[in-house]
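What you see is the complex with one protein chain gone and the rest in place.
We just call them A and B in the order they show up, numbering each chain from 1.
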Amino acid sequence: MMTVPIGDYVALAAVMFFIGVIGVIVRRNPLIMLMSIELMFNAGNLLLIAFAREWLQNVGQIFAFLVITVAAAEAAIGLAIIVTTFRPEKYVDVDDIRALKG
Amino acid sequence: MRAPFTAADWAAIYPVGVLTAAALLVLVADLFSSRREQRYGSVGIALLGVAGAAYLAARQFGHNHDAFFGGFIVGGFAAVFQEIILIAAAGSLILYASIGPPQRVAGTTAIMLWSTCGAMLMAGAANLLMIFLGLELLSLGLYALCAASDRRAAREAALKYLILSSTATGFLLFGAALLFGATGSVRLADFVNPAFAVNPLYWTGAGMFLIGLVFKLSLVPFHTWTPDVFEGAPLPVTAFMSVATKAGTLAVFARFIYAALPATIAQDVLLPVWIVAGVSMIVGNVGMLAQTDLKRLLGYSGIAQVGYIIVALAGSTPLGLRYALYYLAAYAFMNLGAFAVAAAISGEAEEGAHLSSYRGLGRRRPWLAAAMTAFLLALAGLPPTAGFLGKILILATAVSNGYPWLAALLIVGTAISLYAYAKVIRAMYERPEGAEPSDVRPFVPLAWLSAGICAVAVIVMAFYPLTPSNILPLAH
Partner (left out) sequence: MNPYGPVAIYLVVAVAAALLFSVVPGLLARAKPNAHKREAYECGVEPTSPVAGRFPIRFYLIAMLFVVFDVEAASFYPWAVQMHALRVFGLLEMIVFIIVLAIGYAYVWKKGGFVWR
């Protein structure tokens, strides 16, 4: 049985990554922005695992594993910050962030 | 299989291990202590940990060896960066003890120590895993630290920092994955093979990796978050962030451009970075002109200062790296000192962050005003401070490496910045019209001590140009 060529993995990962980038840029809901960031991380993971198989180097899999645990910690901290930021308000929208100028 | 790591491997992470243990001890001690002894207890344990780590890191100077299969390289380069990061941690912890909010002291202290660990891992990281781990340990801690205040602006700063910085990490990770795909290895030392220079995966990967780093260094065009985050975060956290993130990221950046890029293509890949550094020097200094908040001002200043340091690295010469390290060390002292002065005239509401608090400071607090003048002169690059010597060295190396246009941009940027710094100095010494702001706090010994040490360091370093010579090689 043939294997899926590496170029297809790269293409899929690139598509995932850019969906994530566009999500961060156009969505205004910080929860969705966090999800988009996770998508970018997972695009990286997909590449790492595909290349680990291509080169027969397990280090790529270990890297992906590390990324998964770190991304979970990141998601937890992100959720915590979102909850504390928006606790007094009803809706969650980054356009309501106005205390700082930029 | 026996234990896969040798004693030499473990020795590499002794400094980080001491800090980690100190952070755990802070948490455990907090569980068994009363509320009153919390603040000085936590910070005391943390400072002992920092001192121990500084001692162990200093002992590694000059003993170059690989650890963890080339993942971490012990030696002068890592040791110098680690000392700078530890100075930043110690300075920020002292400021935290004097003006930090009284709640959550132990948690904040522990997180700051772990962030320091992350930056220190970045200082010695020589493969992509270690770089990612260090970067995330540093960044995750900082997101939480930014939010560690009851002010609304702090939460907003944390959220903004989290989303923008994580996006940058995403770029860095994707770039790292592409580099792994192009070379089949995660070790920076394996990337130097010129045969990779023809592979588009390699170019894309190196480019995205550098975009991630440039973002973390807050260079143009990824600089807009810096002033906002600096303004919103609590003052001690801003002090830590302004030095430790820059030091850690610059360590990775320097190792990457010196040790991981094939010499044949290095200067082509890096030309956009030099241009970005040049533009940052102008944009950062122009941005300072309109500011009324000290933290925002230093945020814009930091954008330009990183630009200066990267000018020293342009051309990737060993001498340039030594001068960059000298300037980074000087920058650590001048920046921490400026924040210490701000803390010395602040209460928990951080009044010292607003520039109007400095009107007439020269007569109310002559010593603090003198120290602040020294720090601002150093940031502007005027004698008799370390900032002046650092800038002269950077200019000399930029010209001799064939980047006179960067030297010219540096001079133009410095000229613009003089106006912004002079405005603060003039406000301190001119007779104020109307009501003079009154001091919130009579005397904050820890902040004064910190400002004093930094002021002495900024002046003394100008006469003893400590440019460590045995920091190479960066990879084996």
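The rule is simple: a contact is a pair of C-beta atoms (placed from the backbone, for glycine too) under 8 Å apart; a residue touches a chain by one contact, two chains touch by 3 or more.
Because the structure is a prediction, the values reported are computed rather than measured.
K.L.:
With the missing chain put back, one of B:Ala11, B:Leu27 or B:Ala408 would touch it. Which one?
P.N.:
B:Leu27
K.L.:
Touching the absent chain: which residues on subunit B qualify?
P.N.:
1-4, 24, 27-28, 30-31, 107
K.L.:
Against the chain that's been left off, what residues of subunit A make contact? List them.
P.N.:
These residues of subunit A touch the chain that is not shown: 1-5, 62, 65, 68-69, 72-73, 75-76, 79-80, 83, 87.
Operating definition for what follows: only the chains that are shown with their structure count from here on.
K.L.:
What whole-Å value do you get for the distance between subunit A and subunit B if each is reduced to the mean of its CA atoms?
P.N.:
26
K.L.:
Per the contact definition, I'd like the list of subunit B residues that touch subunit A in the complex.
P.N.:
The touching residues are 128-129, 132-133, 136, 140, 143-144, 147, 152-153, 155-160, 162-163, 166-167, 169-171, 173-174, 176-178, 180-181, 184-186, 201, 224-225, 227-228, 231-232.
K.L.:
Write out the stretch or stretches of subunit A touching subunit B in their complex.
P.N.:
6, 10, 13, 17, 20-21, 24, 30, 33-34, 37, 40-41, 43-45, 47-48, 50-51, 54-55, 57, 59-60, 62-63, 66-67, 70, 73-74, 77-78, 80-82, 84-85, 94, 97, 99-102
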